[in-house]
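Removed: one protein chain of the complex. Kept in place: all other protein chains.
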Amino acid sequence: MSSSTKALYARIGRRETHSSRSMLAIVLAIILIVVFAWVGTEVVIALLGLPALLVAPSDMFASAVGLAEQPAALVSIAGIVAAVIGLVLIVLSLSPGRRARHLIDTERAVTVVDNEVIASALARHASYAGNVDPDNATVSVSHRLGVVDLTPTSGIPADRDAVTRAVSDQLDSYGLRPTVRARVRIAEKGKVGA
Amino acid sequence: MTSTNRFANRLLVFVCGLVLLVVGGAAAAAMLVPGIREVWKDTGAQVTDQVDSALEQTRLVGLEVSWILIAVVALLVIAIVVLIVFIARHGHGHTSRAVTDSSGEHGTTIVESSVAEQALQDALDDHSEFVASHVSTYAVRRTPVLKVSVTCRRGVSPKDAAAIVESKLLALDGLLGRELPALIQVSGGFRARVGKTTRLQ
Partner (left out) sequence: MTSAATTPAGAAQRGRTRITSKALNRVVSAVTADALGVDANRVGVDLADRDGLLALTVTTPIRVVSLDRIQSDSSVVNRSGGSILDRAARAQGDIRERVTTLTGSQIAQVIVKVSGVWIQPEERVK
């Protein structure tokens, strides 16, 4: 693979595994458009000498300057809520926003896999190794961990080590990036005749 | 794989967040912290006077309005236009040309995206491992890149899925006479508990 293709794949891989924050940005942009349009309209109306739509710009300014005289409870609550929302937005803008996906090391192309596909394949192997019906194996795959929950058949104990080995072997064979570790939990109560 | 500017997205969210934090925090502080409250009250009259005189001084000849207010409106309009353009530029990125070869002595060969898309689609339809597949072509950093999206049946190994698609891509390389960069997207779609689980004999 040429270095330019490698760089291309790195970019694609990064974008496919992280959130674009598009939804949030577009919602904010729409809100801003509405607010700006309203304020602009109010200013234009005031300049033309017409009565205000909702709040005249001079009143807006006056209440901002005279904030201290407003009812304390309302303003402080609004202020705190706004500040908290602001903080949340800042965090969202800076956090990576990882998607429920993994990259697979491949020769020819860059491959991105939904975690649920990995989980479904692991569930199949886990249920086989644990002698249970596939319906009794639940797997959830997160960024670094694959948690396997098995409900054994009553009377047929499941070998936790065998299941862990089977699942780990599978995970290794996939070549996931970042690597995923297996964690197997066998339920205390089994299911009869499963 | 679209050409959406993600940095711009995050920048907008960050700036909005910062403004809300600062304004909200200032308002709450003005209310709750007695020291700040006093300062706000005291400087209130001063600020009002300064703004009034500024508006007075900047009155346009003939009209009775300050050009500052007109500038404010203009800025708001510009901001709205920029935001609309920002929204509109989301998505996009498809390209209709997969290969452009001008090296021939007799002319140029252009291979359209539908060539690779149709060939791959036809080959992928045969495989029972996939419930659905879709091929499209995007321009990433001005390079055409194939996006092969496959939806797997329950229990299919992602490695197997990727291997199948890669073998088709290698065949395509031979057919085209050029290697196209490609993204393979493997998805499931079995969150709804409908459909047969893979029964093991």
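As written, the chain order gives the labels A and B, with residue 1 at the start of each chain.
Definition applied: contacts are C-beta pairs under 8 Å (C-beta built on N, C-alpha and C of every residue); 3 or more make two chains touch, one makes a residue touch a chain.
Note that the coordinates shown come from a computational prediction; the quantities given were computed from them, not determined experimentally.
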item: Shown chains touched by the chain that is not drawn here; value: B
item: Hidden partner interface residues of chain B, rising order; value: 99, 101, 104-112, 114-115, 118-120, 122-123, 126, 167-168, 170-172, 174-178
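Keep in mind that, in the parts below, only the chains that are shown with their structure count from here on.
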item: Gap in Å, rounded to a whole number, between the CA centres of chain B and chain A; value: 16
item: Chain A residues within the chain B interface of the complex; value: 5, 8-9, 11-12, 15-16, 20-22, 24-26, 28-30, 32-33, 36-37, 39-40, 43-44, 46-47, 57, 61-62, 65-70, 72, 75-76, 78-94, 104, 106-114, 116-118, 120-121, 123-124, 127-128, 134-135, 170, 173-175
item: Parts of chain B lying in touch with chain A, wherever the complex brings them together; value: 1, 4, 6, 8-14, 16-32, 37, 40-41, 44, 47-48, 51, 65, 69-70, 72-73, 76-77, 79-80, 83-84, 86-87, 90, 140-141, 143, 145, 148, 152, 154-159, 161-162, 165-166, 169-170, 181-188, 190-191, 197-200
